[in-house]
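This report concerns only the one structure given below.
Note that one protein chain of the assembly has been removed; the remaining protein chains are unaltered in position.
Note that the chains are named A, B and C in the order they appear, and that numbering of residues resets to 1 at the start of each chain.
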Amino acid sequence: MFTNVIQPRFSETDALGHINNNTYGIWFEAARESIYKIFIPDLDAKKFNLIMAHCSYDFLAEVFFGKEVIIKTIVEKIGNSSFNLAHAVYQDGHLCTTSKSVMIHFNHQKKKSVIIPEHIREELEKNIYTHSWPVKLQDLNT
Amino acid sequence: MFTNVIQPRFSETDALGHINNNTYGIWFEAARESIYKIFIPDLDAKKFNLIMAHCSYDFLAEVFFGKEVIIKTIVEKIGNSSFNLAHAVYQDGHLCTTSKSVMIHFNHQKKKSVIIPEHIREELEKNIYTHSWPVKLQDLNT
Amino acid sequence: MFTNVIQPRFSETDALGHINNNTYGIWFEAARESIYKIFIPDLDAKKFNLIMAHCSYDFLAEVFFGKEVIIKTIVEKIGNSSFNLAHAVYQDGHLCTTSKSVMIHFNHQKKKSVIIPEHIREELEKNIYTHSWPVKLQDLNT
Partner (left out) sequence: MFTNVIQPRFSETDALGHINNNTYGIWFEAARESIYKIFIPDLDAKKFNLIMAHCSYDFLAEVFFGKEVIIKTIVEKIGNSSFNLAHAVYQDGHLCTTSKSVMIHFNHQKKKSVIIPEHIREELEKNIYTHSWPVKLQDLNT
């Protein structure tokens, strides 16, 4: 499980006074950096070899500017050339947003999916989370 | 069915050379303006009374800067205080992205959902789409 | 002079209830598309050969969601490998924002500036604006 602490930015709010729902995808992208590093250790954008096939969001409670946000990210499942992630957003002792996504290991020159190499699969497997999800509030800091 | 034509902005691309997947939610928000107007005819942000409960995206093909994008939006279903939308993105003769969302008629002061009034429901019902979805390419301009 | 009409997007507002000041740069980038086309007629992002060296913004009045915005863009000056633009934002009969920018004709492989070719210079020169700037409200639709 990966943990990211994010300080909401004022520009990420909208006229409803809360974080705009388009912001969460940007936060989750930031939260996937540890996973990107497994595929591209130097994070060189030119070597980027992942693409998103699907994602979904459930907005459970509003998130506000001015208080830090905790994002938990887990690997749910690993396929031949794809893997499934789940994200959860917590603020001020509340679970606020959950999200799932499917990422594909992808060759951008050939425009086709590529089998995940064994050494990367092993790293991803270390992060498969088999406990109850989303993480309970009392377990947030563990 | 609502049709929006959007010119992708250069800042909406990312280092992979295509439209970043976080851009689609912003386009769909723009595409919902006709639906917002049913609820708030003058579009005064202070009267905004909708909130998103859920959304999902399927990324089928890349979208690029420099060519216009057609977005089709339909009402799928209307509940007591919520309704379901679907969006589809087309560029250059391809279906590129599909999305579904659940919107809730919401009182932001009381922080609770509100039944959709009859005159608004009637307007929404006019936009329920019962044909095959997503719209086929040959029917895009109809 | 180039004219763009933009519909503000809800996600472009912030918690102050107005358009966030980081939005204007994105609108001006969209407004420069006619200028980009002079340099890259097919707008292929891979051929992009402009870079911004400088920009400034003066925020004169708030802009709101729900009413269209008119953006006027002019060429102010053309140098050997650079040129100066000015933008102005109008909403609801008010001048709201002005901006200036310096763009450089740039070779991204060699990472150096490139002299503006004669046929492009001629096109740019057609758009040099020598009247009073920013355009007066009564002249907005001319």
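Points to keep in mind about this one:
We adopt the following convention: contacts are C-beta pairs under 8 Å (C-beta built on N, C-alpha and C of every residue); 3 or more make two chains touch, one makes a residue touch a chain.
Worth saying up front: this structure is predicted, and the values here are computed from it rather than measured.
Shown chains touched by the undisplayed chain in the intact complex: A, B, C.
Although one chain is not drawn, the whole complex shows that of A:T13, A:T97 or A:N127 it is A:T13 that touches it. Where chain B meets the missing chain, the touching residues are 10-11, 13-15, 17-18, 20, 22, 65.
Looking at chain C, the residues touching the absent chain are 15-16, 21-22, 25-26, 29, 45-46, 48, 51-59, 108. Looking at chain A, the residues touching the absent chain are 7, 9-11, 13, 17, 25-26, 29-30, 33, 36, 42-46, 48, 64-67.
Heads up, the rule we're going with is that only the chains that are shown with their structure count from here on.
The most central chain, judged by the distance from its Cα centroid to the centroid of all protein Cα atoms shown, is B. Work out the mean CA point of chain A and of chain B, and you get 24 Å between them. Note on chain placement: the centre of chain B and the centre of chain C lie 28 Å apart, centres being C-alpha means. Multi-chain contact residues of chain C (touching two or more other chains) are listed as 10-11, 13, 17, 65.
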